[in-house]
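A single protein chain has been omitted; all remaining protein chains appear in their positions.
Labels run A, B and C following the written order; every chain starts at residue 1.
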Amino acid sequence: MQAFGKKRWAIAGGHIPLESNGPEPEFTSRDELAVLNCSDSAARIRMHIHYADRPPVGPYELEIAPRRVRHIRFNDLIFPEALPLDEAFGAVIDADVPVVVQFTRLDGGTRARSAVATAAYAARTSSRRRH
Amino acid sequence: MQAFGKKRWAIAGGHIPLESNGPEPEFTSRDELAVLNCSDSAARIRMHIHYADRPPVGPYELEIAPRRVRHIRFNDLIFPEALPLDEAFGAVIDADVPVVVQFTRLDGGTRARSAVATAAYAARTSSRRRH
Amino acid sequence: MQAFGKKRWAIAGGHIPLESNGPEPEFTSRDELAVLNCSDSAARIRMHIHYADRPPVGPYELEIAPRRVRHIRFNDLIFPEALPLDEAFGAVIDADVPVVVQFTRLDGGTRARSAVATAAYAARTSSRRRH
Partner (left out) sequence: MQAFGKKRWAIAGGHIPLESNGPEPEFTSRDELAVLNCSDSAARIRMHIHYADRPPVGPYELEIAPRRVRHIRFNDLIFPEALPLDEAFGAVIDADVPVVVQFTRLDGGTRARSAVATAAYAARTSSRRRH
């Protein structure tokens, strides 16, 4: 299938809750990134995490195989460094082929769980305008 | 009414929870696809499901009558095969007339329910650019 | 302020839950439409509700005063007819000036509440392309 989507995406409202309950790992509080790569090439992703009070950290490097989807928990990212709990963050995602990105939160910190999902912001990159 | 919307949509963050509780079928855990067809023609949809570890499966064929809406549970899809529970998936939806697609999740697996809804990603298809 | 937004919006995933609990009216199960009119003119809205098994119903006529926001519960619409509970619906919203539309659901039918919010789909109307 022909690649489609965008090469740059951004998330402004990231936050990994401090508390968690329920069986692990299904109910761990988490922010998740879902990336769909419909192309016939592997998608190489470089993500930079932005914070409120210190410089951005990155790149976090991820790969999504051709014609596959991958759900990535921000909790699981450890290189170049793990993300702190209970701190606001934003993420900028750059891929070398067009992909589709969705952002999901599962908050397991209270008796009830809450979940949010939203489309990430798809930037109009200069490369997209040129080609 | 004149058709409007897009012919291609995509979802990256699909996941059918494993557990479920509450009365059936209202509170079954589910991911749902909502498709609005405002045109005067039936909309024929071909959907391909993408996974993390194996090739895409499809097409799942669906039809939405003219000037109707249809909510489709991913749990209910059985041909060419049922979707596995508790596994990440993405979906690519191709319609032969423009439609509007929304993605909703109801997670009934815990004492509390959580629900998410988000607009699916509307791709710019080549056919759209040409016409 | 200059008007901005779009003149046509659509929602595919409408559904008013059957059950409700908690104090009225704050915790009544509801689907809500939020419309922001930043222009200096009143926005006249004509909405058509689409169903799974019968022809669309409408127009539902609403007005949003200049430089005001209005949150409208689908439960409260009665003319030309009230919306049925527990039935899938889609909505097409046409405004005579550009507005911004958001869709929110509060599901008060269980011990826990769940809420969803998503941007409505902003159609590219022919009038927008021409001007």
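By our rule, a contact is a pair of C-beta atoms (placed from the backbone, for glycine too) under 8 Å apart; a residue touches a chain by one contact, two chains touch by 3 or more.
Please read all numbers here as calculations on a predicted model, not as lab measurements.
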Footprint left on chain C by the chain that the document does not show: 1-2, 4-5, 22, 26-27, 32, 34-36, 38, 67-71, 100-104, 106, 111-119, 122
Residue numbers in chain A that touch the chain omitted from display: 8, 10-15, 18, 48, 50-53, 55-56, 86, 88-90, 92, 103, 105, 107, 110-112, 114-119, 121, 123-126
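FYI, only the chains that are shown with their structure count from here on.
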Innermost chain, where centres are averages of C-alpha coordinates: B
Rotation angle (°) superposing Cα atoms of chain B on chain C, nearest 5: 90
Approximate Å spacing (C-alpha centroids) for the pair chain B, chain C: 21
Inter-centroid spacing, chain C versus chain A (mean Cα positions, whole Å): 30
Residues within chain A bordering two or more other chains: 112, 114, 118
